[in-house]
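Missing here: one protein chain of the complex. Every other protein chain is in place.
Labels A and B are assigned to the chains in the order they are written; within every chain, residues are numbered from 1.
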Amino acid sequence: MEAAELLTRIEALEASLKMATTVNSEVFYWWCTALMVAIHAGFLAYEMGASRAKNALATGVKNLAAFAFLIPFFYFVGWYIYNAFPAGFIPGDASGALPWSTHMGPNLEDQASGIFWAAFTMFAATTASIMSGAVIERIRVSGFIILAIFLGSVVWVFGAAWGWHPAGWLTSTFGLHDIGAAGCVHMVAGFFTLGVLINLGPRIGRFNADGTVNEINGHNMAMSLIGLMLIVMGFFGFLGGCIIYTGDTWMTIYNTPTTFSAFAFNTLMAVAGGMLGCYLVTRDPFWMMSGALVGVISSAPGLDVYYPPLAFLISFAGGLVIPKLHNILLTKFKIDDAVGAVSVHGFGGVWGLVAVGIFASGYPNVEGPAISLGGQFMSMLVFLALGLIPGFVLSYILKMAGLLRCAPEAEEAGLDITEVPVKAYPESRIPAFGDGALTPAE
Amino acid sequence: MEAAELLTRIEALEASLKMATTVNSEVFYWWCTALMVAIHAGFLAYEMGASRAKNALATGVKNLAAFAFLIPFFYFVGWYIYNAFPAGFIPGDASGALPWSTHMGPNLEDQASGIFWAAFTMFAATTASIMSGAVIERIRVSGFIILAIFLGSVVWVFGAAWGWHPAGWLTSTFGLHDIGAAGCVHMVAGFFTLGVLINLGPRIGRFNADGTVNEINGHNMAMSLIGLMLIVMGFFGFLGGCIIYTGDTWMTIYNTPTTFSAFAFNTLMAVAGGMLGCYLVTRDPFWMMSGALVGVISSAPGLDVYYPPLAFLISFAGGLVIPKLHNILLTKFKIDDAVGAVSVHGFGGVWGLVAVGIFASGYPNVEGPAISLGGQFMSMLVFLALGLIPGFVLSYILKMAGLLRCAPEAEEAGLDITEVPVKAYPESRIPAFGDGALTPAE
Partner (left out) sequence: MEAAELLTRIEALEASLKMATTVNSEVFYWWCTALMVAIHAGFLAYEMGASRAKNALATGVKNLAAFAFLIPFFYFVGWYIYNAFPAGFIPGDASGALPWSTHMGPNLEDQASGIFWAAFTMFAATTASIMSGAVIERIRVSGFIILAIFLGSVVWVFGAAWGWHPAGWLTSTFGLHDIGAAGCVHMVAGFFTLGVLINLGPRIGRFNADGTVNEINGHNMAMSLIGLMLIVMGFFGFLGGCIIYTGDTWMTIYNTPTTFSAFAFNTLMAVAGGMLGCYLVTRDPFWMMSGALVGVISSAPGLDVYYPPLAFLISFAGGLVIPKLHNILLTKFKIDDAVGAVSVHGFGGVWGLVAVGIFASGYPNVEGPAISLGGQFMSMLVFLALGLIPGFVLSYILKMAGLLRCAPEAEEAGLDITEVPVKAYPESRIPAFGDGALTPAE
């Protein structure tokens, strides 16, 4: 056989293998996207369960609306921001991410854009959902939707462009290392939520006149726990989506090599550490499952580099501390965060970013300086401001416009009566329904 | 090195790559199958929640029985029909799909049959489940099982052979384009259900003597919403299963090239459009989540070709209209479809098929003429008849045989008492249980 013939066959093989890699990459992100939908089934169960029965459906409607609105907004706005703003606030060329680009739809020459867009859209919806639980039982659905759209399709996306992008300025300047998006997703969402909560205020009855706290328990803790476990399952889609699939090897979002084995070891050890830390200090199943999230977030920035028992300990420490921070926010600062989102995601993200500066300092980056405690700390401050300021400002504007909070009578009667035309449990004898005192405004 | 040696290595590589593709294809459909099981967890939650508490378990038993019966029936009957009848009612050669074929079991030479069969079996179970929610709270479990087996292992399979098969006559004759199975799955199931509902009649108390409608609400809307979100997750398995995995590229079921990116863009945009359309006209979370299904179904036939904002608009239009059609069926035609299956799946499928004729007219097919409005319309009529006629005839026969509907006393007391030996909520004080008035016939 001639060399030319052999060459032809080699070239065909090279092309086939390249295409096979592309195809397998598409499948991978498709499943990431699907599992991130499980996060939303989980959030729905978790937040409705954490509401009193009189507010259960209003809580759910809020989640569903945020999910549905974010998809087109992320298509038209968010994806462009991610691609255009790695350098800060001056846009670079991102013409392929503009909604009229041929990359933004079916295109046999581009097998990647849609699948990456979809995974990012689910990241965006997750980010908005982080805020969602904290504000239940008194926020207006309309105001919430505006906040969710802004957080999910603008605010966190700047964070992602800056710190979770091969060319992000936080990495090129500070050597930021945050593989699992503890900064741009969790911190930004957590501190945005804090900004909103300051303007939104606590639920009626949460605090007594003397400042002491009343417990307000959700109506179905069992449903909340199941929902949180579905979120843990969905996190495998989320964290999988943090890895770049190439045929040759896995790359982090910063183009450093990694393995799925590292993620598998550290994800499970982090989940366990967070759960056990929270269990030790609370004995409360709601906090055990929140602890699974604390664990993932605490170790997320270094999933690629930690020795697994170290990930366990970092997350265990997070689990020990986060419930206490939640209590301090509640009792000292009178912040009524109904599910602990500020502490779990915000403070959890702070700890995660700082921890990688402590335990992986000196680890090299492809772009920019090596990992350092100072660089992680500076980046952390950026994420904190990026979340807190827009959350505070936008919710302040909404408050002035009368769009932020429901009327006190509606809140006391239950939001399902004013915001939802159907009943959650029409056969139940729970106070707001069925005893004749109040009926929904169908 | 000799050319012969190089050739040997090239041939080995070619074989390895071919096998790797086969292996990855198997994995892909395995996960599609797994996620379609999530559809059944979702249907279970959704339909039990949409039942009054006195009927919750009878609703669940029906779903579980349909799921379990369909698997062997699809093995023995359905798979053969799909392979034998693309030309109409005259069988072609499909000896490899006969249950005694060596392809229908472990076979190291055939890595594909079982995995495709499994995915199709889950399509079949999904099709039967579409009917399942509409008929709750008065259908007999035995009658339902017969209907479900017939719909899932015979009726829709003809639709799939005709219009969702590389050689189906609807495509070769009319140029039918229906990538996401809006016709053979959703329309056939929706109109089969309509045929059944005509004979089954409304639930006792649904209509007053003067023809006005009473609301009958399910006992746990929260559970229904979570279930519907699990179905959305499962749809990633369903829609993934609509694509042919080859090593080189993705093909639609009609052998036209496509990309997963197209599916990812359009699936999410369609979900969002449908949710928002329904939200706008109902504000009802049940319809928001039903709207997610409306969205998927409305855009399903053109997921490979639509520009994503177009998919959003098509699905948004579907979401605006479908709840109204449901109301017309209810108030004008006195059709008591407990969950809106006829409208969501039947009319949603009609709109999806027609829409691809409007917006993708002229797009070429490999077999048969290009997409056309007329061809889509004709195909739509075929699916409509294929669903409606058998559904009506079979349910009429069952009605005559006394197998279709429970006795009125059983319906009023709650089907769980007569059809299920255990209680759904033995500690609850809901009317049928616990107050001593009625006890299950354990």
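Everything that follows uses one rule, which is that a residue touches a chain if its C-beta (ideal position, glycine included) is under 8 Å from a C-beta of that chain, and two chains touch if they have at least 3 such contacts.
The structure presented is a predicted model; accordingly, all values stated were derived computationally and were not measured.
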Given A:Leu200, A:Met288 or A:Met380, the one touching the chain that is not displayed: A:Met288
Contact residue for the chain not shown (choose from A:Lys62, A:His177, A:His219 or A:His326): A:His219
Per the touch definition above, residue among A:Ala66, A:Ala262, A:Ala338 or A:Leu353 touching the missing chain: A:Ala262
Residues of subunit B in contact with the chain not shown: 1-3, 6, 9-10, 13, 16-17, 19-20, 23-24, 26-27, 29-31, 33-35, 37-38, 40-41, 44-45, 48-49, 56-57, 60-61, 64-65, 67-72, 75-76, 99, 104-108, 110-115, 117-118, 121, 220, 223, 227, 419-429, 442
Residues belonging to subunit A that touch the chain removed from view: 3-4, 6-7, 10, 13-14, 17, 20-21, 24, 28, 31, 35, 52-53, 215, 217-222, 225-226, 229-230, 232-233, 236-237, 240, 245-250, 257-269, 271-273, 275-276, 279, 282-286, 288-289, 292, 304-309, 312, 429-431
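Convention: only the chains that are shown with their structure count from here on.
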Centre-of-Cα separation between subunit B and subunit A, whole angstrom: 32
